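Input: a single structure, listed below in C-alpha cells.
A single protein chain has been omitted; all remaining protein chains appear in their positions.
Read from first to last, the chains carry the letters A, B and C; within each, the first residue is number 1.
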Amino acid sequence: MSKKVKIGVLGATGVVGQNYLRLLEGHPWFEIADIAASPRSAGKTYEEAAGPKWQMPILIPDNIKDVIVRDVQDLDSIPDDLSFVFSAINMPTKDQIKEAEIKYAEKGIPVISNNSAHRWTSDVPMIMGEINHNHTDIIPIQQKHRGFDKGGFIVVKPNCSLQSYLTTIYALEVAGYKIDKLILTTLQAISGAGYPGVPSLDVVDNIVPYIGGEEEKTEQEPHKILGKVGVDGIINDDSIQISATCTRVPVVDGHTACVNMKFKDKVPSKEEIIKIWKEFKSYPQEKDLSFAPKQPIIYFNNIDRPQPKKDRDNDKGMAVSVGRLRDDNIFDYKFVALSHNTVRGAAGGSILTAEILKSKGYIK
Amino acid sequence: MSKKVKIGVLGATGVVGQNYLRLLEGHPWFEIADIAASPRSAGKTYEEAAGPKWQMPILIPDNIKDVIVRDVQDLDSIPDDLSFVFSAINMPTKDQIKEAEIKYAEKGIPVISNNSAHRWTSDVPMIMGEINHNHTDIIPIQQKHRGFDKGGFIVVKPNCSLQSYLTTIYALEVAGYKIDKLILTTLQAISGAGYPGVPSLDVVDNIVPYIGGEEEKTEQEPHKILGKVGVDGIINDDSIQISATCTRVPVVDGHTACVNMKFKDKVPSKEEIIKIWKEFKSYPQEKDLSFAPKQPIIYFNNIDRPQPKKDRDNDKGMAVSVGRLRDDNIFDYKFVALSHNTVRGAAGGSILTAEILKSKGYIK
Amino acid sequence: MSKKVKIGVLGATGVVGQNYLRLLEGHPWFEIADIAASPRSAGKTYEEAAGPKWQMPILIPDNIKDVIVRDVQDLDSIPDDLSFVFSAINMPTKDQIKEAEIKYAEKGIPVISNNSAHRWTSDVPMIMGEINHNHTDIIPIQQKHRGFDKGGFIVVKPNCSLQSYLTTIYALEVAGYKIDKLILTTLQAISGAGYPGVPSLDVVDNIVPYIGGEEEKTEQEPHKILGKVGVDGIINDDSIQISATCTRVPVVDGHTACVNMKFKDKVPSKEEIIKIWKEFKSYPQEKDLSFAPKQPIIYFNNIDRPQPKKDRDNDKGMAVSVGRLRDDNIFDYKFVALSHNTVRGAAGGSILTAEILKSKGYIK
Partner (left out) sequence: MSKKVKIGVLGATGVVGQNYLRLLEGHPWFEIADIAASPRSAGKTYEEAAGPKWQMPILIPDNIKDVIVRDVQDLDSIPDDLSFVFSAINMPTKDQIKEAEIKYAEKGIPVISNNSAHRWTSDVPMIMGEINHNHTDIIPIQQKHRGFDKGGFIVVKPNCSLQSYLTTIYALEVAGYKIDKLILTTLQAISGAGYPGVPSLDVVDNIVPYIGGEEEKTEQEPHKILGKVGVDGIINDDSIQISATCTRVPVVDGHTACVNMKFKDKVPSKEEIIKIWKEFKSYPQEKDLSFAPKQPIIYFNNIDRPQPKKDRDNDKGMAVSVGRLRDDNIFDYKFVALSHNTVRGAAGGSILTAEILKSKGYIK
C-alpha cells in the first residue's frame, strides 16, 4: 500500500477520542489528518486542549501534540482529502449529535460513530465486525434514502456492555444451535463512563448496582445486530429473549458478563460449545484485517478466568475471553465472558469496522 | 437481668473470631469468659496471639487484651460455668472440625458454629434467625440421638453468600407467594475469605469470577433452611430451584446479589412485594432480641441502591438492604439485595441465633 | 442538663454537612433545629434535597428526613432560638462565603466554620481543641472590632491535612522540646475532596501526587494555630519550618502523614517521646467533653501501624494514631501519624470546638 488514507477524529479530546489516537498510532492503512472537538478546544493545540484530561497509559503521540484542534461544527474547514471520520462527539442532546453526524455524511464524509444517537435509526447499521459485517449492505439504501450523494454515510457501533457476550452467542447460532433465553449480570469497568465519569467515592470499596440506560441497551441492541438487511432498513430479530442487570465495579477496563443460557431446541454438549467458540472465525479473520483478533473467542480451562486485569488485553484487546462453561440447573449452561470495553467495545471495534468498510470498498 | 451468661469463643484469633469479640462488646446477656484457639496461640495473651493479624476497625478491647488463650483441644481446661461457645475453629479437615465440635457438645457445651463442617449433618439445624428459628426443635432429637446428655448440642449458620437474598424470598413465601426459580449472580466482599485470604493482585483493578464451593452452597443450603423438622433430622424443601454464579469483587465488606425471580403460580404486584418486605417481621423482632434488626428487610426507592459501602451497616449490619425491584422480561422480577457478610452473614447472625436459643431456654 | 441547645447546620446537603447530621445524632448537648442549604435545595425536604447524594454509611436519620431545608441566604427565616450554626457552606468565591458567615455573626449567631475562607482573617481563631482552645480569647476582641454586638462571632477549623501530625508536634513542644523542622509527605483520602470530588479513573490503581492548595495550607496554618492571642488578632508563631508534599491515594477516609522531625536543641529519647504522647491531655479531656478522645494520641508498637482502615475510627474517629517512631539519619526522628479527615479533621473537630465554646460560656 503506497499511501495511507487520511482520516479524522471528531470529539478527539474525550476519553474515547483519546483511545482512537492511541490505537491508530502506526495503523497500516489510516493516518490521522483531522482532529476536531468542541468550540472550547478549537484553535488550541491538541496538547493544550486534551493534556489536562489525557487518560491514556502512553504519552500524547508526538505527531498529534501540536496539531491545531478544529471546531467540529465548522464544516467548511474539513480537509479536502479526508476519507472518513470516527465520531466520538458529545453534545447536550442526542438530536444535536444526530444532526451533526448527518451533516458530515451530507458533505460526503462517511461517519463511523461511537455515539448511541443513531443506533436505532433504522437505515444505520450497528456493526460488530464478526457478526453483522454484511449489514454494510444497507449503506447504499441509506445514501439513496437520505440523499447522501457525495459518498457519505453513517454506521455505528453498539454499546460496550453487550460485546463481552454477543459474539459467543452468535457463534453458537451460526453453528446451528438457536438460543432461546439469556439472563445475565454485567460487572462493568469505570472507564465505560468516561472522564470524570464515576466519582471515586462511589467505587472505592463499593459497587453500584445501576448504570443508567445500560440494561435496556444490553437487552435490545442485540436484536438489531442479529437482524437482517431489509429494503428500507435493518429488520430486527427478536428471537432471543435477554434480561440484563448491569453493575459498576472498581475495575479500570474490561466488562465482565455472567451469563445463563437456554437453547431453543437442540442443546450442544459442553465440548461442542467450546469447539465452536475456539474455531469461530468470520470476515475480519478471513480478510486478515489489522484490528481483527486472530481468534475472536478465547476459551479458558482455568477455573477462575476470564479476569479483567489479566484478559482484557488478549489479542490487542480485541478478543473476547470466555470461561467457566458449566451446567445450569435452570437454563442449559452458565458461563463468564469478558471484553475490553474501550478497545473491543469502543474505539478498537470501530477501527475494525472501518477496516471492513475499506475492505469492501465503502471507504476509499 | 442480674448476671450475664458466660460464653466462650473457639478460634478467637481468626477474622471471624475477631468479629465475635468486637460485636460482643457490651452485649446485654453474654460475657466472654473463655478464649480458645490453636495450640500455636495457646498460652499467649490474646494481644500477643492475635495482635499481628487483628483486622477490626477498633482496637482490641481492654478486657480481652490480656486474657490467656486456651488450647481449643484441651477440653479439661474449659471453665466450669461456661454456658455455650461460638465456634470459628479452623482445622486441616472438616472431619477434624466435626469431631472437635462434637466433643464440646459431649462435654455439655452448646456449640454455635460458623464452620461449614456440620451444615449437612441432618440433625444439626442451620439457622437464619428470621427464617427457621423453629429448627431449634431438632435439638432434643439431636441430643437424644447422639447421647449429648449434659445439655450440649450443635447448631450452625449457613454460608454468607445466600444471606443477602434468602430472607427476601422467605418473606414472599410466608406471604403466600411461592417461588419457582431463582437465577442469581453474587458480588462478594474480600473479607469473606478471611485473612490473608484473597491476594491483592487478584482484586486491585480486577474481579475473580469464581469462589471455590460457593455456588454449590448458595444453591443447596436454602433447601435445608427452608425445610421442616422431621423425626430424625431436618427434611429439605427443594421446591425452589436456584442457579448461582459467585464472583469476588474489590469490596471490603458486604455481599451483593443480583436476583432474577420466577413465581410458581400467583405473582404479586411490585407494590405488594415491597409492602411484604417492609412489613416482614419474625421471632427475633417479636422477642425484641438485642441483635435483631428492627426491620429485617429495608427496601430502597433510590434507583442505585443497595450499595455495600453505604448499606452494609444498616441496623448494626443485621438488616438486609434491597432495591431495584423491576419487571423481568424472562422471569417475573429482578432485584438487588445486600447483607454484611461478616456481621449478618457470620458472627452477628450467630449471636442472634444464640439469643434465640437463650430466649427459648436451650441455653442457660 | 434539662434542655438541649438548638443549633443549625449551614450547607447541610454536602458531604461535610452530612457528616454533621450523622455525628450529631444523640449528642448530649446539641439538637439540630435548622437545616440550611443553597436556594436549589431550599423548600425541599432534606431527603429530597440530599438523598441522591447521601454518602454516609447510615441511613438519613428519621428526625431529619422530613425537615424542610431553609435557604442559607434567607436570614429572616433563621429560627429565633438558634444558639449557633456549623457552617459547611460552599459558594463560588471565598469572598461570598466570608460575607455570608459575617452576616450570621452580625445577626447574633455564632458560626463554627469548616470553610477555609476565614482561616487567615487575623481576629478569627482557627481552633484545634487540644492545642489552641485558648484562642477563643480573641472572640471578645473580634466582636468589639467588628461590631458583632448581639453575641455572634466566627471561629474556624484548620485544614484536615495537618490534623494527623500537629497534635503530636504540639505535645512535644509543651513538654519543652522545641521542634525546628518538619519534612512530611501526606497520603490523603478521597473523601477529603467531597462529592463527586476525585474521579475514579484518577484513583483506582493510581495515586495523584498533587492536591491543589493543600501543601500551602499544611505548611502555613500551623503557624497560626501555634500562635498567641494578641491585642488585634492572632500573632503567628513561625518557629517551626514545615515542608509538605500532599498526595491523593485510593483510601475512603483517613489521612496519613509520614513525618521527618528535627528538634531545635534538646532531643528527647524515643521512650520520652512515646511517654509524652501517651500522657498528653488538654482542656477537652480535663472537661471530659463528649467529642474529646480519651487519649488524644494513641501510639502503636506494632511495626505496621497506623493504617487508615484500622485506625481512623479510633476513639470515635477523634484520636490521632501514631506509630513507627524511629531514628532518622538526617533529622532526629521519623514517624507516621493518621487521623480521620472527615471526623477529627472536619465535622467532629468542629463539634469539639463547639463543646469548648459552650464549656467556656461563649455559646449559650
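One rule holds for everything that comes next: a contact is a pair of C-beta atoms (placed from the backbone, for glycine too) under 8 Å apart; a residue touches a chain by one contact, two chains touch by 3 or more.
Since this is a predicted model, take the numbers as computed values, not measurements.
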item: Omitted-chain contact residue, chosen from C:Lys310, C:Arg344 or C:Lys358; value: C:Lys310
item: Candidate in contact with the missing chain, chosen from C:Lys98, C:Arg324 or C:Arg344; value: C:Arg324
item: Option from B:Thr13, B:Ser41 or B:Gln55 whose C-beta touches the chain left out; value: B:Gln55
item: Residue ranges of subunit B at the interface with the undisplayed chain; value: 15, 55, 190-191, 195-205, 250-252
item: Residue ranges of subunit C at the interface with the undisplayed chain; value: 181, 183, 185, 187, 202, 205-210, 219, 241-243, 245, 247, 249-252, 256, 258, 260, 303-310, 323-324, 328-331, 334, 336
item: Absent-chain interface as seen on subunit A, which is shown; value: 51-52, 54-59, 204-205, 252, 298, 302, 309-310, 312-314
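Definition applied: only the chains that are shown with their structure count from here on.
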item: Farthest-lying chain, centroid of Cα atoms versus that of subunit C; value: A
item: Whole-Å separation of chain centres (CA-atom averages), subunit A against subunit C; value: 48
item: Centroid spacing, where centroids are CA-atom means, of subunit B and subunit C in whole angstrom; value: 39
item: Geometric centre distance via CA averages, subunit B-subunit A, whole Å; value: 43
item: Contacts with two or more other chains, residues of subunit B listed in rising order; value: 205, 252, 309-310
